[in-house]
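Removed: one protein chain of the complex. Kept in place: all other protein chains.
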Amino acid sequence: MVAILQAVFSGLALGGIYALVALGFNITHSTTKTLNFGQGELLAAGTVIAVSGVMLLAGKGMHGTLDPQDVTLWRYAVSLLISVVVLGLLGVLLYYTAVRPFIGLGGLSWVMSTLGFGIIIQNTALAIWGPSAMVIPSPLGDNVIRIGGAGVLPQEILVVAASVVVMLCLDTVMRKTKIGKAVRAVAHNKNAATLMGINVPAVVVLAFAISSSLAGLAGLLIAPITTASVFMGLSIALKAFSAAIVGGLNNARGCMLGGFLLGLVESMVGLWHAELREISIFMLIILVLVLKPEGLLGTRVAEKV
Amino acid sequence: MADIPTLRIEALQVRYGAVEALKGVSIEVHAGEVVTMIGGNGAGKSTLMKAISGLEGAAAGRVMFEGRDITRMPGHQRVALGIAQCPEGRQIFPDQTVRDNLMLGAYHRAASAAQIAADLEAQFAVFPLLRERLHQSAGTMSGGEQQMLAIARALMSRPKLLLLDEPSLGLAPLMVKDIFGVIRQLKQRGITLLLVEQMANQALAVADRGYVLETGNIIMQGGARELRRDPRIRAAYLGEH
Partner (left out) sequence: MKGRAHLLGVAVVALAIAAAPFVTGNGFYLKVLFLIGVNYLAAAGLNVLVGHTGQKSLGHAGLFAVGAYTTALLTTRLGWNPWLAFVAAGVMAGLFGVLIALPALRVKGPALAMVTIGFGIVVEKVVSEWQDVFAGQQGIYGVLSPSWGGRAFGDREWVWFVGVLGLATHLMIRSLLRGKYGRAFMAVNTAEVAAESVGIGVYRSKVLAFVISAVTCGLAGALIAQQNQYISSDFITFNLSIFFLLIVLFGGSSVYGPLLGAIVLTLLDAFLARWPHVQHFTYGALLLFALYAMPNGLAGWIAGLSRRLFPALAKPAAVPPPDGAWRLRGAEILAAERPLLAARGLFKAYGGVVPTNNVDMELKTGHIHSLIGPNGAGKTTLLNILSGIVPPDRGSIEFNGTDIVGLAPNRIARLGLGRTFQNLKLFADMTVLDNVQVGLHRQMATGFLSALLGLPAAARAERHAAAEAAQILDFLGLGDKAHERAGSLPYGLQRRVELARALATHPRLLLLDEPAAGLNPQETRELVDVIAKIRDLGITVLLIEHHMDLVMAISDHVIVLDYGEKIAEGRPAEIQRDPRVIAAYLGADDPDPDAGDTRAPDAHIASATTHG
């Protein structure tokens, strides 16, 4: 019982990460029908940048080791901010170099170009940081908190709290503010949005910036639980995409739901048979695709003939 | 009437790949005028409207608004200049409320909340049903109601020129009557209108002048009454000889 409760907590933390990245996929997909296949590499780059930020702030240089007392909450927060800003800029660069030239061309060229962009980012990061994993202690310490007998890491609580807060904020912005409504208008119909006087290209660039920033945020949130490395991104991004498919790529709330669902499935299956985690996720996607190809909360888009 | 027309289009050409949708169209709309553009399906009417709003690029020719060349201006900036369009097929934002749709119409304006609220009231005076549906999501309304919303949304930008692209499309006959009633009211208020329609009779009944577009060319133009009496119009639509 305790083990199950524990798995639920770590599943929720994982799920929060997937949900954030999935939300990033949803944002670019709903505005441009494209998404970044190099998102994982961006996530990893953002994370190692942030970890280095913490090191530099703690006066440890680029390649030091971080002790728990080095990672104060403000250093963590400042680094997070840096990583989010850098990734936002990378997102803009990604849009201009790898997405915009290929929008509307057949053959999914943008899949290849965003993948290529990701590989370039990854190898640039590899040249700077090297392949080994970097350990970053949680800013909240490692003292396990007992909830109903199950031990929960403070970082796990931070992950869940932070991801839920960010998602609630985004959801509110999208539903209540003028700019959010403009973004939804662009997502629904670009021509009609232009007729409202909305600067559609600017909204699209913003979408890519936000999407990448979310990946950076997710990376630094999970790093104290796993580790930070240049290679950490692929599997997170893949599962986040799976989450988006499960929940519905064109529905933001669906993507969040899918994220948490996938996190829980992964951690529950891991409890039972660790090596079946990946397969179970793959099976879940196939099941969803067979039963409801548009995703749990997604809507089917009719193709015009 | 001032010398400078509100809208002046000179020899405009628009292409979609191999297809030449507009083959050198020239028209003028003066302030306070209601001008209609009639023609069958595929004549290029909607393409013309898109080109005026900057949704389609021009291959050649010029689009002038109040004497200013706006041929290369991005679409969203043209709205700020005062060109609003109520597009073909309404194109409201179905997942947003009626109120949000109307507010998006005023998106580019830096007006005070009170001014916007006053403009909302002005729309309700013309379209009382929108007040009742204010917090309903727009996609749940009937086609005719959506058309009303789309016109009101365009008016929220306080346009100097309103482009109406086939407002009667896919509407039941009674609703078409209502829409043309609204167009008459707009005319009475002195709004400059360019109306694209397939319903030639009604469009010419409300317009001052008309153009007839066929396969990308203007083939007839003149006063609305004269056009209305022209037997060729009937022939073009029903294939009578």
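For reference, chains read A and B in written order, and residue numbers begin at 1 within each chain.
Simple rule for what comes next: a residue touches a chain if its C-beta (ideal position, glycine included) is under 8 Å from a C-beta of that chain, and two chains touch if they have at least 3 such contacts.
Quick caveat, the model's predicted, so the values are computed rather than measured.
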Touching the absent chain when the full complex is considered, from B:Val182, B:Leu195 or B:Ile218: B:Val182
Touch residues of chain B, complete complex, unshown partner: 18-19, 40-42, 89, 126-129, 139-140, 142-143, 148, 166, 168-170, 172-174, 176-178, 180-182, 184-185, 187-188, 198-203, 205-206, 208, 215, 225, 228, 234, 237-240
Those residues of chain A which, in the complete complex, touch the missing chain: 34-35, 37, 97-98, 101-102, 105-109, 111-113, 115-124, 126-127, 234-235, 238, 241-242, 245, 249, 274-275, 278-279, 281-282, 285-286, 289-290, 293, 302-305
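Simple rule for what comes next: only the chains that are shown with their structure count from here on.
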Separation of chain A from chain B, taking each centre as the mean of its C-alpha atoms, in whole Å: 43
Sites on chain A touched by chain B in the complex: 178, 181-182, 184-185, 188-189, 191-201
Contact footprint of chain A on chain B as seen in their complex: 50, 53-55, 74-77, 79-80, 84-85, 87, 91-96, 100, 103-105, 107-108, 153-154, 157
